[in-house]
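As you look at this complex, bear in mind that one protein chain is not there, while each of the others sits in place.
Lettered A, B and C in written order, each chain numbered from 1.
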Amino acid sequence: MSRNAKKSNHEAYVRMYQQMVRIRAFEDNANKLYLAAKMPGLTHMYSGQEAVAVGICEALKSTDKITSTHRGHGHCVAKGADFKEMFCELLGKEEGYCRGKGGSMHIADQENGNLGANAIVGGSAGIATGAALSAKHLGKDDVTVCFFGDGALGQGLLYEVMNMAALWNLPVIYACENNLYGEYTKVEEMAAGELTGRAKAFGIETFVVNGQDVLAVNKLSEELVERARKGEGPFFIQLDTYRYHGHHVGDINREYYRPKDEEELWKTERDPITNFGAWLLKEKVLSQQELDQIHDEVSQDAKDAVAYAEAAKYPDISEVDMHVYKQNPVGGAA
Amino acid sequence: MSRNAKKSNHEAYVRMYQQMVRIRAFEDNANKLYLAAKMPGLTHMYSGQEAVAVGICEALKSTDKITSTHRGHGHCVAKGADFKEMFCELLGKEEGYCRGKGGSMHIADQENGNLGANAIVGGSAGIATGAALSAKHLGKDDVTVCFFGDGALGQGLLYEVMNMAALWNLPVIYACENNLYGEYTKVEEMAAGELTGRAKAFGIETFVVNGQDVLAVNKLSEELVERARKGEGPFFIQLDTYRYHGHHVGDINREYYRPKDEEELWKTERDPITNFGAWLLKEKVLSQQELDQIHDEVSQDAKDAVAYAEAAKYPDISEVDMHVYKQNPVGGAA
Amino acid sequence: MREITLSKAVNEAIAEEMRRDPAIFLMGEDVAEAGTPFKVLSGLVEEFGPNRILDTPISEPGFMGMAVGAAMTGSRPIVDLMFGDFIFLVMDQLCNQAAKTHYMSGGKLSVPLVLRTNLGATRRSAAQHSQSLHALVAHIPGLRVAMPSSAYEAKGLMKTAIRDENPVVIFEDKLMYNDKAPVPDEEYLIPFGEANILREGRDITLIGTSSMVQVCEQAAEILAEQGIEAEVIDPRTIVPLDEDTLINSVKKTSRAIVVDEGHQSFGITGEIASRLNEKAFYHLDAPVQRLGAMDVPVPFSPALEDITVPTPERVVEQALKAIKGELFHGA
Partner (left out) sequence: MREITLSKAVNEAIAEEMRRDPAIFLMGEDVAEAGTPFKVLSGLVEEFGPNRILDTPISEPGFMGMAVGAAMTGSRPIVDLMFGDFIFLVMDQLCNQAAKTHYMSGGKLSVPLVLRTNLGATRRSAAQHSQSLHALVAHIPGLRVAMPSSAYEAKGLMKTAIRDENPVVIFEDKLMYNDKAPVPDEEYLIPFGEANILREGRDITLIGTSSMVQVCEQAAEILAEQGIEAEVIDPRTIVPLDEDTLINSVKKTSRAIVVDEGHQSFGITGEIASRLNEKAFYHLDAPVQRLGAMDVPVPFSPALEDITVPTPERVVEQALKAIKGELFHGA
């Protein structure tokens, strides 16, 4: 863990640990639902990358915005979402965050500032940058974080909006989660040059941080969010991390592109939860019992939410053509 | 003029001078046609930027490819096109390079390796990079030059293809003609950071050269084309230059975005033709009389071609639905 | 009533709305000092400043995407897309993001933005600056599509578009920017989904969009000279489409031609004609005819370009065929 971490912030430490555990629990349950053929479609697990979402979101207010990706459950939980509405959404139920219309790949939680997951790789870079422009335009001091994977560096849109963010000093932070692969291809086969060079090109300040170290991620994020709030943005962070599962839940036989021992190494030596837990113990922030209690509570929460979601009802078929258009206020436009 | 220029290459010097004069003459005549309301639509003049197209194309074989822009007459002439077919195309006549179907913004001259002007800013970056990939795939040693303006740096497509060109070492040279403006906006209002940074991001070697100095442009181009041919590409060149006219022929009152004295300065002190002419005289490559003769011949050529094009016939209306699809060979596909 | 150009009408609509609602801003290429190449937006940056009239880099996908994000977070952006042909560049952000966000979020997020762009050939601008691509966006649920046919329409529809809670694409005809029409001084809005009957008639219905409304009106004049009374209708918005007005007209006239400047095949004429055929079939004396632009990229040469778009003469020709029963056994 980073040396600079201060012991002072007890509450934040506990919350970050808790949130990472919640993400892991969410994913483990989602995976189980998939394996039990209870979940429609596929889903992309965030397990392994928890420190990224949690370290960053801990630095954000609830009015700050994030945009998320196809691998979006972690961002959603970290930004404050509830298990119940999330599992309902994953199962396509009416009580889901999107009334079952979005599913895993479009989960959004507007009340907590999550503008939504996105199934177009890189597709939210414009949205995030526009949210930052909007804050500036409306005179709010909200900051937006744009989460995206190393693979999204292939998309030209990102360069267009980073240029504008730099020209106009927008309060946006580009958080590139480098988990070494985009689907079944290694990052070095998809990206020439240094990853951070792609933001430096526009005069954007860039940072590289260990994405498995929640305290390091959080410390950097607190700094950058504060600076962005003051109008010193945009920024770009490369967060080195790893996904434990396959690209999606169905990607089981993956040795042809990713060696088992590499997976083993990350899981055993670099697990963000294990390592942060050890640090919390060592620094006496929490006792083993308290850690266990967190795990137990979270796992009970998840279990309850899953049960709730399984029992919940599907949207009525009359909903199928609702929400195509938003109704205009009476007396307003047609 | 660059110090490194060698006197040895008499023929090339004369050809480069001639080609620059030809471009200027072409543009002056095109402008006159526009002012006399003889030309359909608008057109974008290349005058002032001649050293860029000529310095680069002098380094290319006729099987090498270029892609061009909305400001494409200069590239077309420099790559070897004839006045007659060019003026016919500008006037929409059947004998034009594209049978009148393309016009100024789509002029192409496939036989000389000009894959065409493009009315989508940045739109040809993919085509150029693909041509380079094609050469590699087919085992040819052709090099492709992608001409584009500073404004095209706004287009995300460029970043996508530069990444692939770098990943795959493609024989393509990105020639960014920085004429300080994109339409009515200054480059510094459109582009954050250093222009060359945008290629460095992908590990591409970049160069900056005075685009008014045909010898400097040519020397660098000869080097890079040779290296690209050997598989050492891609490369990126920023060529600093200036357009003398408005964005297009109709852009007359332009002081609101571009000061007259700036225009004056470039025209009087940095004109690529005047300065190269002076150098040719000084180095005794050509006499004043020979220079004059070039101008006279070119101007007569242009005049003849204009007269020819004006008298030439329009395509028959039956051509309107020809060339939507290329006919498949008999016995091949439907 | 005073007469102003379509260009001025658009300018006024935007200015009035921007005065009313500070959440509105406008972004695009050369929209500020230059006021767009067509000078439609001249003067706006002087009134509203560069923070509300934003000159962007040449990054259509990028600023389209930013508008989506801005619209999702309380702003009301107007995006200026210099040529309708560039809509191909913004399709992902427009159709995968803007159009679907409200639905995908189960109604929680919304994207109130206006994409203003243009259409229209015969400007000698060749294949990449002359297209009329409204059919593409009309096919995507979640988008509204408006097609003003005069200065009056342009102002009223633009104001409605700006106040709409959904993404609206508005196509102006770039050849009509200098066309004048009477436009009241007082504020007015034109509701979406209400077709405008410009001329009543009992013999045949001519449905035209955008500048094709003029073409239909001219055709109606010519037909009138021959004693044929054509009804001319402008749907104003193709999404939503005022089916009822169109169908009622066709039930009265028993014949119809749909005229549009988009390519005919797989364009909007097929949709409108199909709905009329479906819903007024037993009233029809002749099949609903269609007249779109030719299915060819727009050629540069004036000799070719002019024959690619519908003309009053061709509308008249089709109308006469329909009336004389010459469509028997098909075209």
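Just so it is clear, a residue touches a chain if its C-beta (ideal position, glycine included) is under 8 Å from a C-beta of that chain, and two chains touch if they have at least 3 such contacts.
It should be emphasised that the depicted structure is a prediction, and the values quoted were computed from it without experimental measurement.
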From C:K8, C:K100 or C:R124, residue that would touch the chain that is not displayed: C:K100
Residue of B:R22, B:H106 or B:K219 in touch with the missing chain, whole complex considered: B:H106
Sole residue of C:M147, C:I190 or C:V296 that reaches the chain not shown, by the stated touch rule: C:V296
Touching residue (missing chain; options C:P22, C:G74, C:P191 or C:P287): C:P287
Residue among A:K65, A:K79 or A:H106 touching the omitted chain: A:H106
Chain A residues touching the omitted chain (full complex): 40-42, 92-93, 98-106, 118-123, 151-156, 182-185, 189-191, 256-257, 314-315, 317, 319-321, 324
Interface residues of chain C (partner: the chain not displayed): 85-86, 88-89, 91-92, 94-96, 99-100, 103-104, 126-128, 135-136, 138-142, 238-239, 247, 262-263, 265-275, 277-282, 284, 286-290, 295-297, 299, 327-331
Hidden partner chain, residues of chain B it touches: 65, 67, 96-102, 106, 108, 110, 115-116, 118, 120, 123-135, 137-138, 142, 144, 156-157, 160-161, 163-164, 167-168, 322-329, 332-334
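Keep this in mind: only the chains that are shown with their structure count from here on.
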Farthest-lying chain, centroid of Cα atoms versus that of chain B: A
Separation of chain B from chain C, taking each centre as the mean of its C-alpha atoms, in whole Å: 36
Rounded Å distance between chain A and chain C, as computed from the means of their C-alpha atoms: 40
Shared-contact residues (touching 2 or more other chains) in chain B: 153-156, 189-191
Contacts with 2+ other chains: residues of chain C: 56-57, 59, 61-62
